[in-house]
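Structure provided below as structure tokens; questions to follow.
One protein chain omitted, others in place.
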Amino acid sequence: MRITRRELLATGGALTAGLAAPGILRAQQVKEIRIIEAGGKSGESMEPYIKPFTDATGIKVVRESPNPFGKLRSLVQSGQNDIVLFELGSTGKEQAKALDLIEPLDWAAIQPDAMFPEAKDPMGFGWQYYSTLLAWRSDAKTPKNWADFFNTKDFPGKRTMQDRPYGLPYALLADGVPADKLYPLDLDRAFKVMDRVKKDVSVWWSAGAQPPQLLKDNEVQYAVSYSGRVAGQPGISYTYEQAILDLAYLVVPKGARPADKAAAMRLLRDYSKAANQLEAAKVISYTGPSPDLPAMLPKDKMAEFPTVHREKQIIHNVKWWFDNADLVEKRWQQFKLSL
Amino acid sequence: MRLRAGVAIYVVPLLVLMLVAFDVPIVLMLAQSVLSPHPTVAHWAELADSPIYLRVLGNTFQVATITAVVCGLIGYPLAYWMRGLRPGMQLVVVTLVLLPFWISILVRTYAWIVVLGNNGIVNRSLMGLGFTDRPVAFLYNQLGVTIGTTNVLLPFLVLPLFAAMLKIDERLLQAAATLGAPRRAIFWRVFFPLSLPAFAAGLVLVFILTLGFYVTPAILGGGRVPMIANMLDVLINTLPRWELAAAISTVLLAATLALYAVYRTIAARAA
Partner (left out) sequence: MGAIEFDGVGKRYGAVHAVHDLSVAVAEGEFVTILGPSGSGKTTILSLVAGLVPPTAGRILIAGRDVTNLEPQERRIGLVFQSYALFPHLSVHGNVAFPLAVRGRPRDEIGTKVAAALARVRLAGLDRRRPAQLSGGQQQRVALARAFVFEPDILLLDEPLGALDRKLREEVQVELKALQRDLGITTLLVTHDQEEALSLSDRVIVLDHGRMQQVGTPDEVYRHPANRFVAGFLGLANLLEGTVEAGGVLRLASGEAVACDPRGRPPGARAAGVVRPERMRLLPESAGEGLAARVRQTVYLGHLQRWHLETADGRELVAAATDGVRAAAVGEAVRVAWSAEDVWLLPDESGEAAAPRPALAAMAPVA
């Protein structure tokens, strides 16, 4: 499903900045809050949000990583209340909601600047957009879209795809399914296409660092990759055409201390500010949820960022993946065993 | 086992700690497969109905077997060779064997890509020397997984085996020599049987550790070699189906315990 500019702007518009919240927070004597995030460069890109928050409130933010879903579940089920924010993928957020592991955000307290609509979820703050796209060695024959990626005759070379079923929509797009008719996914058809190409997929990757490395090493010529991993890499080309746009959320684990949560809401306000998002984008080529951000990005680098290309992309269908997780997983494992 | 009261004072708290902090949580975890959300056999029925899970389990056992055998084939001669070295040299070689432990498993895994990839040192050398026209596929297949797991797990076999070999009484070998046994007979009739319990223990250890392998098979196997640990990760962190994961873990634990029982039987017979 594509998102129109009109929809985007519907929730846009700047809100006034927070009032006397810092004073209130200090009175409650929250000295530090703890969050769990994905780690790596993505984790580092949180600092441009945290620093202004700490400067304004005096509250330290302790980051921990990594953030497997099982950790959230055991934290909540064991009754801890130390962690006030937890980073989850979009599907993870749905699962957490279904398992009653997270509590609603207090959007009134956050008082965010303008945000894209899917980022402003009652249960989660979409803080970071990323795309999964088609990348290739610049010296290989240039593909235009997924049809070319799955056309191993005219685009010879080895491929690498993610070792997860999330690439199935690409197979359907390659087979001629229009983007707006993608869901519900026709699994039989998708796997048929996968079967056709599987002998040319030499690596099914599990770490985001693998695709750019495999391209550089000439182990593969074409890759499905996270956008931030290939953006700006010499010798690697990519396209946002028919890429899947998804976002990572910050959620509040159930049972978090109210004072901590209040502080966290105040922190999320800093996450909504386009100026902070611009700083974060300098750390890693993923973008924050502000519709104002694309225009602020440096002109020469603008093409690297996911939200700049919203219209070309397909938003990850969280609901379908959540509803069909079991089924897809079994089919996927079956497919993997047929390799 | 009888414990003297003095000893019990020290041991009992540890036993209780083990029980409460380790055993009980495991049992509770495994119990989820029949108790969550209410007493049911549905999860086990699903496991039985989904041969896919058992096939991945079988595949994992296969990888573990191959790793154990390769570790054994490399590790035994290595430990035997180390036993014959001067003590000073032994220290050097033990350090070399231990060295990989100080390097992160992830770094080591990626290091293999640098060494064995299409553009790696080995392939470039082979092609440069004219042994082959196109790169040899060391990685992203079963061979890659075996290379990776063997590299990581070899010390777990070599070090205990080496220690056990050092403990073998030199006089037994001398006795065999004076009794007329040629070198081969001394090795096969005396040395090897005496080192067998430690060797078997090492193989079982490598086998069990391979079952839990995650990063190495995923990356060096190019995702083509499905392992149960990766599947459990999906069941725990992605789906999430903890009940099913608990059922599979129970099967895994039972298989491991069965293997351990087999090993104990062998060891008891050898002792």
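As written, the chains take the letters A and B, and residue 1 is the first residue of each chain.
We adopt the following convention: a residue touches a chain if its C-beta (ideal position, glycine included) is under 8 Å from a C-beta of that chain, and two chains touch if they have at least 3 such contacts.
For clarity, every value in this text was computed on a predicted model and none was experimentally measured.
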item: Among the chains presented, those that the missing one touches; value: B
item: Option from B:V7, B:I103 or B:L179 whose C-beta touches the chain left out; value: B:L179
item: Hidden partner chain, residues of chain B it touches; value: 169, 171-172, 174-182, 185, 189-190, 193-194, 196, 270-271
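What we mean here is this: only the chains that are shown with their structure count from here on.
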item: Computed distance of Cα centres, chain B from chain A, in Å; value: 36
item: Residue ranges of chain A in contact with chain B within the complex; value: 68-70, 73, 91-92, 95, 99, 163-164, 202-207, 210, 213, 217-219, 325-326, 329-330, 333-334, 336-337, 339
item: Footprint of chain A on chain B - complex, ascending; value: 50, 52-53, 55-56, 59, 110, 113, 117-120, 139-140, 218-219, 222-224, 226, 230-231, 233-234, 236-242
